[in-house]
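Structure below; questions to follow.
Note that one protein chain is taken out, while the other chains of the complex remain in position.
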Amino acid sequence: MKYAPLNLGRWILWSATALLFLAAPQVFKGGFALTMLTQMGTLILFALSYNMLLGQGGMLSFGHAVYSGLGAYVTVHVLNLMGKGAFYVPVPLLPLVGGLAGLFFGVLFGYVTTKRAGTTFALISLGVGEMVFACVLMFPGFFGGEAGISTNRVVGKPFLGVSFGPAIQVYYLVAVWCFLGMAAMFALTQTPLGRMANAVRDNPERAEFVGYNTQHVRFLQLVLSSFFAGVSGALSCLNFEIVSAENVSAIRSGGVLLATFIGGVPFFFGPILGAIVFVFFIVALSGFTKAWLLYLGLFFVLMVVYAPGGMASLILMQFPVMRAGRWRELLVPYALAALAALVALAGLIGLVEMVYRLSEQGASTVLTLLGISFDARSAPPWLAFAAVLGAGLAALRSAARRVGERWGAIQLELQAKAQ
Amino acid sequence: MIQRMIGAAAFAAAAAVVSVAAQAQTVKVAYIDPLSGPFANVGEQGLAEFRFAVERINKSGRLGKVKLEVIGFDNKVSPQEALNQLKRVIDQDIRYITQGNSSAVAGALLEAVNRHNERNPGKEILYLNYAAVDPAYTNDKCSFWHFRFDANADMKMESLTTWMTGQKNIKKVYLLNQDYSFGHAVKKAAREMVNRKRPDIQIVGDDLHPLGKVTDFAPYVAKIKASGADSVITGNWGNDMSLLVKAGRDAGLDVTWLTYYAGGLGTPTAMGDAAAGKVKIIAEYHSNVENNKAAKWDADYRKQAPKGNPDFYFLRGKIMWDMFATAIVQAKSVETKAVALALEGMRHEGELGEVEMRKSDHQLIQPLYMLTLVKSAARGGPKHAKIDMEGSGLAPITEARLEAYTSAQPTSCQMKRP
Partner (left out) sequence: MEFFLVQSLNGISYGLLLFMLSSGLTLVFSLMGVLNFAHASFYMLGAYLAFQVSTRVGFWPALVLAPVLVGAIGMLVERWGLRQVHRHGHVAELLFTFGLAYLIEEAVHLIWGRSAVDYRVPAELDGPLFQIIGSQYPIYRGFMMLVSVAMLVSIWLALTRTRIGLVIQAALSHPQTVEALGHNVPRVFMLVFGGGAALAGLAGVIGGNAFVTEPGMAAAVGPIIFVIVVVGGMGSLAGAFIASLLIGCMQTFAVSLDWSLAGISIAQVAPVLPYLLMVLLLIFRPKGLMGTREG
């Protein structure tokens, strides 16, 4: 008889996540917010599948959008065939179709791409991605050319009374699949395959000595990852009711890489965070400012340099300190650093927005931020914002140093106590 | 952008106050075109011209207490992003959209608008298309809620080939196009129409190249040279156009380039003098056209034009806004269905001739011009080549005028009217 202690923390965490999925549309109302939430759900699934390769398997891929995109294309064709009455698949099961398509292409391309590891694998994935993207434009019969293929998700008999016409129903479909996918991928990390993938990532030579063919392990990991990528592609197809070349583009692949990395590659929940932040940048921020791509790029580069473990690592770093009850000592240094960062950010935003406004032909050079208007042509705003940025950076430097000192002191004491 | 939003919010608030007092109304039109990324300048051009047109209409008081407003939404040349923006447009209860770049985005928007209108009767959206030329949108994909103000790809080819019937020195033609739906449409139409009107012309070559991926056109140019062609028909735009013409000049290729979009933003600059005398374009307007009733409008636009968009291109844009305003007046309403019913079948006295919005497929039929790019008068070119394009030193002159009926095409549209 096996006895395993009840992992209460895990139950609470997963239930909380499920509740969050359920409650989110009640908190964020409106068509636009709903579409953002739906996109977040899709990207979470996509980013998690990507992290199966990068974080768990150590395989950096620049062409992951191929699997989600091809899964989306197959799904859209199935949906259109359903519309013509050829056969019937309940709409909630369509993501499975996408997943199987992704799986198929994972087997097809994975065989070639997983022959090598490391940087070579990354470049091969880039090449395969470019090839598929070029093929999409060359075979308009299947891929619909530049305009892509449109579809109507309201097709056939409503499934248990749900037609999936309204956006809220699509959101819940995405939420359910996202949750199931998350659970499945988490379960995979606990299986021998998942563990061996970690081993292959860390020390391939040793893994071989233990008796596993590293190429096999990588291949299987890629195939499973492409299944989930296909599911996310199908969900995206249902949400937008259109699939076009950009679903397989290098931009999409780059985007999921950015999202996963920002969230945190070494941790399971990192891509979830990253996906949420990324969708926010792309969809919401782009409505407020034209410089959103610059902000995203800067954010990404700063993450790479100062926090390569992503936002998840920053959060998780706090836990040992919290558990030892010493987190309160960091509160003030953190607050000061946050304040300094906000000041620096304000200066940066001012400068960037002015630069963008000046580069924008034809728009007036008068900007209004926080109710104050100023002309980007004149010198005072530049000096003011530069001063703010400079002051903020200087303050941030000293505040960061203080945080570092306090942190270091706490770590030393904790280590001493551990001995 | 922030300023624009605050401005829009302030405007809406002001409009609300005024409307309570005097039942004035603002009709918002969403402009969903690229405003960032590599094609931002194309999107900005349309927005600048449309803002000018809307300002003038409002000032003229034609619509009485109704004011028009155009608001920009960035589609990033991505069908899916355009659909995101459409959701924002719907959220803000805007009922009119206008768009032109690209045809792919247009297709996505058209389907989405149809679906929305089907699922939301009484809140229908009307789509005014000013530049997306895939013929399908006024043929088998036609829709009551879509109006196209630009001659579609087939219509342009029809006019171009009609012009060719009079050109006895064109004997061998080479077709070179981008390998996607638009390029395929151009190629197909060119073959069919050239064979129909000038069966004596030999089509000595027919090539498709991947869209936007070819840096070195020298191999294609060598092929054209080896074929002995004296003219090349191409739908290429953007870099594909400029690189092609430059490569042609480098290799000493002496052909006439018959194009759709060589006048497009950035292309005259990139082609440079390689194009002088050799590049011809089919378009509805150019700044040096004869009997130009839009000359003053053109000049007024240029006076207030932003630095990066100094030229006036879209006469069809002005015509679109004029006809839209007229439709509102005729329908005595700003409801989309009433305006659409007034707009279809409308005849309008355009600045270069009468135009008609065909009822059968919602395609505008307008006169077109075959124009040649030459060195501007200031640089020693012909005297009537006065205004050059984007400061490139190349100026358009009329080669031929093609009446509206020349371009008209039969349509396969089976429009379902509400």
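Order of writing sets the labels: A and B. Residues in every chain begin at 1.
As a working rule, a residue touches a chain if its C-beta (ideal position, glycine included) is under 8 Å from a C-beta of that chain, and two chains touch if they have at least 3 such contacts.
Small disclaimer: the values here were computed from a predicted structure and weren't measured.
**Student:** Which of these touches the unseen chain: B:Ala24, B:Ala270 or B:Ala377?
**Tutor:** Only one listed residue reaches the unshown chain, and that is B:Ala270.
**Student:** Touch as defined at the start, partner being the missing chain; which of A:Gly297, A:Gly390 or A:Gly404 qualifies?
**Tutor:** In the full complex, the listed residue that touches the missing chain is A:Gly297.
**Student:** From the listed residues A:Leu19, A:Val112 or A:Val366, report the one that touches the chain absent from this view.
**Tutor:** A:Val112
**Student:** Looking at A:Val162, A:Val355 or A:Ala395, which makes contact with the chain not pictured?
**Tutor:** In the complete complex, the chain left out is touched by residue A:Val355.
**Student:** Across the whole complex, list the residues on subunit B that are touched by the chain not included here.
**Tutor:** On the side of subunit B, residues 37-41, 179, 207-210, 212-216, 218-220, 222-223, 225-226, 239, 242-243, 246, 250-252, 265-266, 269-270, 272, 308, 392 touch the unshown chain.
**Student:** In the full complex, which bits of subunit A touch the chain not displayed? Write them out.
**Tutor:** 54, 60, 112, 115-124, 126-128, 130-131, 134-135, 138, 250, 254, 257-258, 261, 291, 293-294, 296-298, 300-301, 304-305, 308, 355-356, 359, 361
What we mean here is this: only the chains that are shown with their structure count from here on.
**Student:** How many angstrom lie between the CA centroids of subunit A and subunit B, rounded to a whole number?
**Tutor:** Going by mean C-alpha positions, subunit A sits 37 Å from subunit B.
**Student:** Please output the residues of subunit A touching subunit B within their complex, sorted ascending.
**Tutor:** 30-32, 35, 134, 137-138, 140, 145-148, 150, 152, 154, 165, 236, 240-242, 244, 246, 283, 286-290, 293, 353, 360-364, 366-369
**Student:** Within the complex, which stretch of subunit B touches subunit A?
**Tutor:** Going through subunit B, the ones touching subunit A are 1-6, 35-36, 41, 44, 48, 74, 76, 78-80, 83-84, 87-88, 90-91, 102-104, 106-108, 111-112, 115, 119, 134, 179-182, 184, 210-211, 213, 305-309.
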